[in-house]
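Here the complex is missing one protein chain, while the rest keep their positions.
Note that the chains take the letters A and B in the order they are written out, and that residue 1 is the start of every chain.
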Amino acid sequence: MSVGIDNFLIVGAILFCIGLFVALSKRNAIGVLMGVELMLNAVNLTLLTFSRFGAGPHAIAGQTFVTFVITVAAAEASVALALTVSVYRNRDTVDVDRINLLKS
Amino acid sequence: MDGVAVTLSFWILAAVTLVAAAGVVLARNLLHAVLLLILSFVGIAGFFLLLSAEFLAMAQVIIYVGAVAVLVLFAILLTPHAGRDNGETRMAAPALLLSLCLLAVLCFVIQDTAWPLATGGGPGLSAADLGEALLTTWVLPFEVASVLLTAALVGAIMLARTPQDEAEDALA
Partner (left out) sequence: MAFFLATNNWYDFRDLSNISRVILEGAGNILPHGIVYVLAPLIGFVASFLIFVLPSQLYVGVLGERKIIGRIQSRYGPNRVGMFGVLQPIADAIKLLSKEALTPKGADKAVMWIAPVVFVMPAVMLFAVIPFGPRMIIADIPNSLLYFLALSSIPVLATFMSGWSHNNKYSLFGAIRIVAMTVSFEVPLVLALLGVVLFTQTASLQGIVGFQRTTHIWLIVLQPLAFALYFICVSAELNRTPTDIAEAESEIVAGYLTEYSGMKWGLFYGMDIGYALAAAAFASTVFLGGWSFFGLDHWVPPWLIIVAKTHAFYFLFIWTRGSLPRLRSDQLMVFCWKYLLPVALINLAIVATERMVWIQNDLSTNVVYVFAVVNLALAAAIVVAWARFVGYKPEDTPSQPRFVRDARGYVPVGDAAALVQPSGAPKGKGS
């Protein structure tokens, strides 16, 4: 009964693909943001798996990288949500199909 | 990693996280989708604990569950007339195809590669090691990240102002 590096990596891969599907297919802009956050979490999981299991002298680099990913994800979520609220105030919708002023 | 406890907790965490992520796709109500997203964040924090990254597990809960999720809920609150359903666009079928193909490729790569594993079960890293790395080897990205956070803070405030807020500030 043991758990190896493959198990963690496959969980990370499945999470990433679910996040990709959510980010590409949701109609609500906030739904798209939720998909992006899922993808970033899957990446964090993969990075930490390699930090924990992988050979190499810089195992701490994995944890450092995850710190920066969490930081950047938090910053990006706040700006994205501020943008969503601003778009809502001007267009009264957050439906990504209807925010298409640049469409020819 | 051997042992009944580790294996059992891995499978339980995997089930919880993946079912919650699937719930984000399938939930009909946007609020339920956000709550299931929060559950998947907590599951990921559990995975971080399994991978001996305790500081990052706590940071994940504090930042993602405590702040990012609250931000998402506030954005939903501040957009009251937008639809609260969690439906998909016309691109759902191609997106599904793309996700499945990517999953197939990733799983094949994971299964097929002989990852070079650390002997002896890997190093025992603590928060002190992470702190030292962040302030010695990786100090430049650390400082840039703090500038990034300040810029995001100011930017989010400026973007989310109503014209009434701007008028009040112009008068003051």
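For this structure, a couple of remarks:
What we mean here is this: contacts are C-beta pairs under 8 Å (C-beta built on N, C-alpha and C of every residue); 3 or more make two chains touch, one makes a residue touch a chain.
Nothing here was measured: the structure is a model prediction, and the numbers come from that model.
Across the entire complex, contacts from the unshown chain go to B. Interface note for the absent chain: among B:Ala5, B:Leu26 or B:Leu135, the touching residue is B:Ala5.
In the complete assembly, the contact with the undisplayed chain comes from B:Ala127, out of B:Ala92, B:Ala127 or B:Leu159. Across B:Ala15, B:Ala67, B:Ala104 or B:Leu117, the single residue that touches the chain missing here is B:Ala67. In the full complex, the hidden chain is touched by subunit B at residues 4-5, 8, 29, 31-32, 35, 38, 54-55, 58-59, 61-62, 65-67, 69-70, 73-74, 77, 126-127.
Note that only the chains that are shown with their structure count from here on.
Chain centres here are Cα averages; for subunit A and subunit B they lie 6 Å apart. Across the complex, subunit B meets subunit A through its residues 1-4, 6-7, 10, 14, 17-18, 21-22, 24-25, 30, 33-34, 37, 40-41, 44, 47-48, 51-53, 55-56, 59-60, 63-64, 67-68, 71-72, 74-76, 78-79, 81-83, 85-92, 94-96, 98-100, 102-103, 106-107, 110-111, 115-119, 122-123, 125, 129-130, 133-134, 137-138, 141, 145, 148-149, 151-153, 155-157, 159-160, 162. In the complex of the two chains, the subunit A residues touching subunit B come out as 1-11, 13-22, 24-28, 30-31, 33-35, 37-38, 41, 44-45, 48-49, 51-56, 59-61, 63-64, 66-68, 70-79, 81-86, 88-89, 92-97.
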